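Below is one structure, written out as structure tokens; comments come after it.
Yeah, one chain of the complex is gone here, protein chain that is, but the others are all in their spots.
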Amino acid sequence: MVVKKVEMRLTAQQDVVAVRQATRSLAVEIGLSIVDQTKVVTAASELARNTVTYGGGGLATLEILTETAKQGLRLTFEDQGPGIPDIDRAMQDGYTSGNGLGLGLGGAKRLSSEFSLHSEPGAGTRVVITRWKG
Amino acid sequence: MASTLLPEIIARHENELLAEWLRLQNATLTSRRDRTSETQLRANAKDFLRGLSTALSKGAGTDVETPAWSEVRQLLTDFSRERVAQGFTPSETATFVLSFKQPLFAEIGTEFAMDPKSLQAELWLLTETLDKLGLYTFESFLKSRESVILRQQQEMMELSTPVVELWTGVLALPVIGTLDSQRTQIVMQSLLEAIVEKSADLAIIDITGVPTVDTLVAQHLLKTVAAARLMGADCIISGIRPQIAQTIIHLGVDLAGVLTKATLADAFKLALQKKKLTVTTIQKS
Partner (left out) sequence: MDRIPILKIGSLLLVTIQVDMHDQLALTLQDDLTARIVRDHAHGVLIDISALDIVDSFIGRMLGNIAGMARILDSQTVVVGMQPSVAITLVELGLSLPGIRTALNVERGMEMLQAEMEADGGADGREKG
């Protein structure tokens, strides 16, 4: 159940900073540990940047979720950009070699409790990550 | 759903029902009489009876998970939590609900003596409902108790991972007991925070007290070492017993680049060396 929702337009770099700060604020609000805060804000930064840089801009939706025994933060990043042609490769790209133009997707997944990605060439991209508390 | 006369019966005979219920409670819980005042008990019972009555008068069925029963459920959850804190058993706590059967059955018996069909319907409704509420209470109790245990475990974990400063800028973290995912994270954080706090650039993680090391634990240790290095501190892992060394090799875990020593003493010696310090005997003059 969504108890709080914040929508943010992502068009310029400053918006990536704004998303980081908004995510941090919500993470503090639901009482995530400092390490988990850092993880979710870092993941948000990666995905927000992708939306601006590769997606031609889009929308970030930040939601606080409450379920029977737990609370979490769900972040959705959507754009109407060119889409990702080879998702498997995009997920592997960059990180373990420590260089290159990784899209940060693999990293964002590793830093989150849940991760989902929908993308089709010509139909935009939608990435949803969730970080549960505890 | 046929309507029930239970709410009316409960309202009319509230005092007798409570008195009888209290008598039964005290009979089964004689040794616990000191743990909860009778006034408190009576108040709890009254609230429950009223809640039961209200739910039934609204036409709530025997499915106690429906919204119609939410107030009663809340009552029982709060009650269970108190009982956990007071040291009661789950059965004793569920008895709170179940001991309503006898007094209520008695009243219904009297009320419907001339009408066996209604009697049967009302008895069935009552039994089903009270049984389910009793079970709900039992489960609430267990959940409450689990969360208390979890909290205590957390506190124990935090207490059992002390970070010791062996020398200026040299920390030691003696890990005792099994390392699970959650505990390792706490251990990791304590160490890294201590590194910042004490400006220590050397940390010895001693695992003499860790009985087994599996792939996950090994990975966590390596992550801790990597994180410390990113911060500008080096780690030495000590206390690796022969069995653990074998396990690590078998698991194929790569300890390349990680300093290891068999004992904490050896690790300390190495730490002193790195700090360009030495221990000498004081010469007698």
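In this document, chain identifiers A and B correspond to the written order of the chains, with residue numbering beginning at 1 in each.
Everything below uses one rule, namely that contacts are C-beta pairs under 8 Å (C-beta built on N, C-alpha and C of every residue); 3 or more make two chains touch, one makes a residue touch a chain.
Please read all numbers here as calculations on a predicted model, not as lab measurements.
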Key: Candidate in contact with the missing chain, chosen from B:D115, B:D180 or B:E193   = B:E193
Task = May I ask which residue of B:E71, B:E92 or B:D234 touches the chain that does not appear here?
result = B:D234
Key: Interface with the undisplayed chain - residues on chain A   = 13-14, 16-17, 20-21, 24, 34-35, 37-39, 41-42, 45-46, 49, 94-96, 98-99, 102, 104, 106-107, 110-111
Remark   = Even though one chain is not shown, chain B touches it at residues 188-189, 192-193, 195-196, 199-201, 223, 226-234
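Please note the rule applied: only the chains that are shown with their structure count from here on.
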Query = Whole-Å distance, chain A centre to chain B centre, using C-alpha means?
reply = 32
